[in-house]
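Missing here is one protein chain; the remaining ones are kept as they sit in the complex.
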Amino acid sequence: MAEITYREALKQGLREEMLRDERVFLLGEDIGLNWGGAFKVSKGLAEEFGEDRVRDTPISENTIAGAAVGAAITGMVPVAEIMFGDLITLAMDQICNQAAKMRYMFGGQTSVPLVIRTVFGGGKNLASHHSQSLESWFMHTPGLKVAVPAFASDVKGLIKTAIRDPDPVLFAEHKLVYDKTEEVPDDEDYLIPFGQAKVRREGADVTLWGTFLMLHKALEVAEELQKEGISVEVIDPRTLVPLDTKTLIESVKKTGRLVLVTEETKTGATTAEVAAIVQEEAFDWLDAPIKRVNAPDTPVPFSPPLENFFIPDNKRIAQAVRDIV
Amino acid sequence: MAEITYREALKQGLREEMLRDERVFLLGEDIGLNWGGAFKVSKGLAEEFGEDRVRDTPISENTIAGAAVGAAITGMVPVAEIMFGDLITLAMDQICNQAAKMRYMFGGQTSVPLVIRTVFGGGKNLASHHSQSLESWFMHTPGLKVAVPAFASDVKGLIKTAIRDPDPVLFAEHKLVYDKTEEVPDDEDYLIPFGQAKVRREGADVTLWGTFLMLHKALEVAEELQKEGISVEVIDPRTLVPLDTKTLIESVKKTGRLVLVTEETKTGATTAEVAAIVQEEAFDWLDAPIKRVNAPDTPVPFSPPLENFFIPDNKRIAQAVRDIV
Amino acid sequence: MAVDKKTLKELFSRTLKIRLFEEKVWDLFGENIVPGTLHLYLGQEAVAAGVTTALKKSDWIQSSHRGHGHVVAKGADMNAALAELLGKKTGSCKGKGGSMHITQLDVGVLGATGVVASGLPIAVGAALSCQMRKTDEVVACFFGDGASNNGTFGESLNMSAIWKLPLVWIVENNFYAMGTPIKMTCPSSTVAQRAEAYCIPSKVVDGNNALEVYEATIEAVKRAREGGGPTLIECQTYRMKGHSRFDPAKYRPKEEADYWLSEEKDAVNVIQKIAIEQGAITEKDADKIRAKLQKDVDKAGEFAKKSEFPEPAEALDDVFAEAI
Partner (left out) sequence: MAVDKKTLKELFSRTLKIRLFEEKVWDLFGENIVPGTLHLYLGQEAVAAGVTTALKKSDWIQSSHRGHGHVVAKGADMNAALAELLGKKTGSCKGKGGSMHITQLDVGVLGATGVVASGLPIAVGAALSCQMRKTDEVVACFFGDGASNNGTFGESLNMSAIWKLPLVWIVENNFYAMGTPIKMTCPSSTVAQRAEAYCIPSKVVDGNNALEVYEATIEAVKRAREGGGPTLIECQTYRMKGHSRFDPAKYRPKEEADYWLSEEKDAVNVIQKIAIEQGAITEKDADKIRAKLQKDVDKAGEFAKKSEFPEPAEALDDVFAEAI
């Protein structure tokens, strides 16, 4: 086990799977020799595996995704990259109508073993077209699995599982966690099963559930609140589809209180679904309303003070916890 | 006031606005002379207003939406039709990244007065690519307004408001309500404000909130349940953005119970958001968990017995009500 | 090109097979037992027949929303195909797909799709896979004139060209997209002109003549197999019926429709005449082939009709490899 960055762990996972299975290949814009991916995730892989298996594409998002579909149903295992999550708007047909529905609408005749990698989130002053968090759209798309790794160890185990999964996976990353480090197992078969949340911190008074950068903030907030005598349990779902509601509900049954926090704009975020589930399944255990902490319902602004206001901060998260304990 | 179909009422609304304001024009595939729209909504309008203002387009969804954006910011008021809601996957960039964000990302320099009409829902055995209900994606897109008329009187009043609105409106229709009839005012300035729900039926024991065809079913269920002595209040939001939570929460404070019903697949549906809001804002008034009735998390199947199973029916709605009273 | 008699006979019987299949569908539709909508292949039979006859069994086709003819031509089981159209459990998609998704993967059909032009990117991926797996497999992708106005057209043609993929683009130009005449939405007189933008060689052929389609495809397939990259073939043809279930197609000018729907232009007649003239079959053979095919189709119809509908709860199956 070595302490490496999320970026490095992700690359390790991709590399190991490419070594293990020659059907695995990467395609996307500027992922190859000249650039190595906009966030350098694939840097070095084209050198190692050749330009065939680490394939630069034209700026054709829908056809990138569709090519992955066609390759997947004929014996390959493509990992397609959409450079920014905002640009996935151009590939929605191939991802949501084709990849996600193909097994079903053809009555189980085919698997669609592909992964679409993309990156969400703000914090880099990239404004409205390069900062969104759109994961809830995919959570609402039957037939897709959705991974949301926030930690280096998870991103490696999950990408390997995603690649080996016979179903299409929307693999979401987050810009501001690429540089976070963690100890990551070297084991070639280090796989993290989908649908298993991880309790990142145990606590007794309130449950905090969140994704990506907000999870890191949640852990900081939990430390702060400990000083105030509030004991916070922090849960990382790791995948949204399948969603581990069991771990969450057990926690809520223990704490009686729940705060959900993501960087998505509030209305229709993944936090809405989780709140709806928990209020239904743990109604009698809830001692207070479930609180949601999200970005406001606006596009993502450019200027630092505006973007800082947009992205939930520790203060807002802490306040939401205090509001219900 | 005459009793007319939803289709007819919608056409009346379009026609009146085209007569009132020459900047208003329609564009879309097969909306003109030869077809009059896949659901015949615009039948006759090309004959009346000419092919310039009722403009047939190539099969280019993203450019249809984008052309509407360009026209809207330069002095026209376009109403673009995406023939089936499933095909809006091809126009997500122009709708969600451009139309919705333009006022904001340009700092208020421009209005984007356009309407995107499309149609959701199953029930016609059109299978996975022509039957989806994707409204929650748009509810999760800041900068868009979203209308979901289920009745003839509303569709007319709302389309007129949508056209006069300076902001982009995603105007969702439903295949199985086009033929429903209702008394509809003739008044040229018959406008229904966005963000005002309508209590379609008063009741005391439980609140039923839903959209489109499910609202019609909800009203039937309410009648049935009345016979069992259960008094159901039925609420029609009419628009999802803005969402009238006030009317709903008042109702829940009265009944203490809420069932939400839409034809969307369950995870991440609009019902999740509504449940999340109500449990937060009316926590102390809820006597039972909020129940959601939706389609299962599958693509829409073709065969009648499968599709009938997929779409929530009166029995499932009634059962959900009985479960919590 | 000299085409052998066996091939001519095959072209005739494939064209006819699709015709009889679609007439059966039309009959079943008349009996009001076909749920949903239908995009019949009637009139365009020579395209699918000509293209698929030029392919090997291990080759692939990508279908469109007008897919019955494609899958039947590629060798799909007619029982399962008709059962699918009726929404039966015995259908090739277990009743989940219907007309717009009629598909049989194990005979090389990548899929039929309800989203116009959405098959093109999938064909690109399949052809890339053929190339990367170092097979000699080729992909033929069917789409309409209307589809060539969609963004995926340019993206996909381009990708196929830069990677020299083993792909044959088959435009079925039936001159209409629903009620919209192609001349309203396409400034050039052929769709084929658009292939040049990507340096892809192209050819325009009479899509009602299975032999012409076959010959053009053979050449394109050869180029594809030899690593020469994609070709675009525009097959000009015409729908015998309207666009879909309830479309009377009144928007078509009479002379145009008369020309295309004449006896001489009829796809079955055209190839029958050629096959007889070139001595591949006799009138009598033709009758025998017809009778045999009719019997198969009738049997498929019976099979489909007497098959069971799926159980309602089967709607929950096949979302993922394993239920989650």
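Residue numbering begins at 1 within each chain, and the chains themselves are lettered A, B and C in the order written.
Criterion: contacts are C-beta pairs under 8 Å (C-beta built on N, C-alpha and C of every residue); 3 or more make two chains touch, one makes a residue touch a chain.
All of these numbers come straight from a predicted model, not from anything done at the bench.
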Touch partners, limited to displayed chains, of the chain removed from view: A, B, C
Residue, one of B:Met76, B:Ile192, B:Val206 or B:Leu248, that touches the chain absent here: B:Met76
Given A:Asn125, A:Thr181, A:Gln226 or A:Gln319, the one touching the chain that is not displayed: A:Asn125
Selected from B:Ala65, B:Val79, B:Ala127 or B:Val300 as touching the chain missing from the view: B:Ala65
Sole contact to the chain not displayed, among C:Gly30, C:Pro187 or C:Pro248: C:Pro187
On chain A, residues whose C-beta touches the chain left out of the figure: 29-30, 33-35, 38, 56-63, 86-87, 89-90, 124-130, 296-299, 301-310
Where the unshown chain meets chain C, residue by residue: 149-155, 158, 161-162, 184-188, 193-194, 196-200
Contact set of chain B toward the excluded chain (per top definition): 25, 52-53, 57-58, 60, 62-76, 78, 93-94, 97-98, 102-111, 142-143, 145, 165-167, 194-195, 241-242
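In this text, only the chains that are shown with their structure count from here on.
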Interchain centroid distance [CA atoms averaged], chain A/chain C, Å: 40
Approximate Å spacing (C-alpha centroids) for the pair chain B, chain C: 36
Two or more partner chains touched - positions in chain A: 62, 93, 97, 104-105, 142-143, 241
Per-residue multi-chain contacts in chain C, two or more chains: 91, 93, 95-97, 101, 113, 115, 151, 319
